[in-house]
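For this view, one protein chain was removed and the others were kept in their places.
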Amino acid sequence: MKTYNNRAWFLVLPVLLCVAFSAILPLMTVVNYSVQDILSPTQSVFVGTEWFKTVLRDADLHGALARQLIFSLAVLAVQIPLGILIALCMPASGWRASLALVLISLPLLIPWNVVGTIWQIFGRGDIGLMGYTLNSLGMDYNYNGNSIDAWMTVLVMDIWHWTPLVVLLCYAGLRAIPDAYYQAARIDGASRFAVFRFIQLPKMRNVLMIAVLLRFMDSFMIYTEPFVLTGGGPGNATTFLSQYLTQKAVGQFDLGPASAFSLIYFLIILLFCFVLYTWMQRVGTGDAK
Amino acid sequence: MARIDLIELGHAYRPNPAAPGDYALQPMTKTWVDGGAYALLGPSGCGKTTLLNIISGLVKPSHGKVLFDGKDVTQLPTEARNIAQVFQFPVIYDTMTVFDNLAFPLRNRGWKESQVRVRVQQVAAMLELGDDLKHRASGLSVDAKQKISLGRGLVRPDVAAVLFDEPLTVIDPHLKWLLRRKLKEIHHELKLSLIYVTHDQVEALTFADQVVVMTHGEVVQTGTAQALFEAPEHTFVGYFIGNPGMNLLPCSVRDGAAWVGGHALALAGAAKAALVGADGNIVLGVRPEFVTIAEDAGDDTVPATVLSVRNMGTHFLAEFRFGDQRVAAKLRAIDVVAGSTVRLRFPQQRTLYYVNDKRVA
Partner (left out) sequence: MMDKRISTTLLVAFLLLSLLPIYWMLNMSLKTNEEIVGTLSLWPHHLTFANYKTIFTDPSWYSGYINSMIYVAMNMVMSVAVALPAAYAFSRYNFLGDKHLFFWLLTNRMTPPAVFLLPFFQLYSTVGLMDTHLAVALAHMVFNVPLAVWILEGFMSGIPKEIDETAYIDGYTFPRFFVKIFLPMIKSGIGVTAFFCFMFSWVELLLARTLTSVNAKPIAATMTRTVSAAGMDWGVLAAAGVLTIVPGALVIWFVRHYIAKGFAMGRV
């Protein structure tokens, strides 16, 4: 049971200062811009919620948002179970564990533009291993021309890139379970599935929540990898929200609507995360936290 | 109910142990009778948890055998041994209710639901958990959770022995004695063999019929609390049991007397005979409870200076110095002050002699 102690604020103060310094000030700037029409560097007119209305009515935005949602949900649906599975398969100790850890984390370490670049070549039918293999298996695979292929490629690339994050989190969570639980389960005659269901999964609750929220957030904000790989195409088939925002901001260089869009973007993520967070807390063990 | 036999049981982590230091558990042969309550007592690292885990099957010993009721169980896995183990912290299934926690071992063994219900109610009543059966196990207090851990062990009727690995470590002090009392009740009711690992001598001495004192992987003495107190067979037992522990004074034997701190103490006949030709480290041991201030200057007394006197409420704890030795004594009443000189009596029947840490007289 947690004790009530307001002096705990002192422990939290450093974090608060760092993040506030880095976050609140910029945020204030963005809010400021979002309610202004910036005609020139020295002239701006207060327009209130006008930008917000314009942005929200934009049909292209709706399209990008829908694509983004599908992408994020698909990514979660694959990466979380796959991550848990692989984490369960990894050895707990010894040189094998060390080797597995290093190999697993390699995809995470590549700068994101390089990730996109690799997969560009990798997926090409003429000069790429994956593209060539798929074509020789009879599929007519072309991620530049075919929307479905583009989607699949972007998905697989993201799964390849980010599943290791889920694996590492789950693996660390599994290692934090004391041996005594497994011993007690053996004495109780529990089956392997019961061990997973009643010991491992509940004890991974915390890391799983982090994994789900983190992957949701990051996939919702994804920009570099799909942009480099497909450029958002074919057409706007793989244009997700972040790219759409950049297109609008850079293309039109209008800080007002761009800032409004940024705020809306942020609020959407906030809303989803809040819902997910609250839902996962409730679904949990009901432990007194 | 199980009679536990340990035959030449030892455990070393390295494949070819040569010196005693290589063993986590020195080879030993012991028998523990049915239905007894035993405490494995010793400091951290003495091997008591290793011994417990070998008995429960969580560790396979590198040497020797373990028998339950004459049957060799050394290679049997834990789940086949009819034992239950309670750990230092409560091990429960967070997502289940108390009822489901207790029912889990039975359901895994294919019991019928009606039988499960009866048995669980029985055990819950015994542990005073009856009111909490419908609650989620995770929301209960720590001592209740430990009771659930224990309950899961007791719920199987074929359980022969319950092993405890310092189970009261995380319990509030004022709840510890309640749980200890509950354990004793259960012991009387169910007549199970209980083996209890602890580093707290008070716990061990109040809980167990027989205390097994261990140090450095070796069992140095097994006995009742009284035996350990009055006749410690090993200097370690003398030192570890009692508060404060036994006074251990290095001495030498010359001309039929024990010379300690530059003074001679007469040796009784049996002691004299045992110490003849004694080769090695000779230590004199006498408990502070038995040291008294002597009126006369008999040959079982030594002169000493009083260093300090402390009033402990129920007794006085006095520290003395003679020669280069210090002696502690627990006295009912004292009327000397620090700095004064007295004669201390070491009663011959309470003064024990150890050669190389083992008692000879």
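Going in written order, the chains are labelled A and B, and every chain counts its residues from 1.
Keep in mind that, in the parts below, contacts are C-beta pairs under 8 Å (C-beta built on N, C-alpha and C of every residue); 3 or more make two chains touch, one makes a residue touch a chain.
The structure displayed is predicted, hence computed values, not measured ones.
Undergrad: So which shown chains sit in contact with the chain we cannot see?
TA: A, B
Undergrad: Touch as defined at the start, partner being the missing chain; which of A:L25, A:A59 or A:L137 qualifies?
TA: Final answer for the missing-chain contact: A:L25.
Undergrad: Which listed residue (A:V45, A:A66, A:L85 or A:I148) would be found touching the missing chain in the intact complex?
TA: Of the candidates A:V45, A:A66, A:L85 or A:I148, A:L85 is in touch with the missing chain.
Undergrad: If the hidden chain were put back, which residues of chain B would touch it?
TA: Spelled out for chain B, the touching residues are 44-45, 49, 88-89, 142, 166, 169-173.
Undergrad: Counting contacts across the full complex, list the positions on chain A that touch the omitted chain.
TA: Those residues of chain A that touch the unshown chain are 1-9, 11-12, 14-16, 18-19, 21-23, 25-27, 29-30, 85-86, 88-90, 92-93, 97-98, 100-114, 117-119, 121-122, 126-130, 132, 160, 164-165, 168-169, 171-173, 175-180, 182, 192, 195-196, 200, 203, 206-207, 209-210, 213-214, 217, 221, 223-224, 242, 245-246, 249, 262, 265-266, 269-270, 273-274, 277, 289.
One rule holds in what follows: only the chains that are shown with their structure count from here on.
Undergrad: From the C-alpha centre of chain A to that of chain B, how far is it in Å?
TA: Computed value for the inter-centroid distance: 55 Å.
Undergrad: For chain B, which residues are in contact with chain A within the complex?
TA: Its residues touching chain A are 56, 58, 77-79, 83-85, 87-89, 91, 93-96, 104-105, 108-109, 136, 138-139, 149, 152-153.
Undergrad: Inside the complex, what are the residues of chain A that reach chain B?
TA: 178, 180-181, 183-184, 186-191, 194, 198-199, 202-203, 285-288
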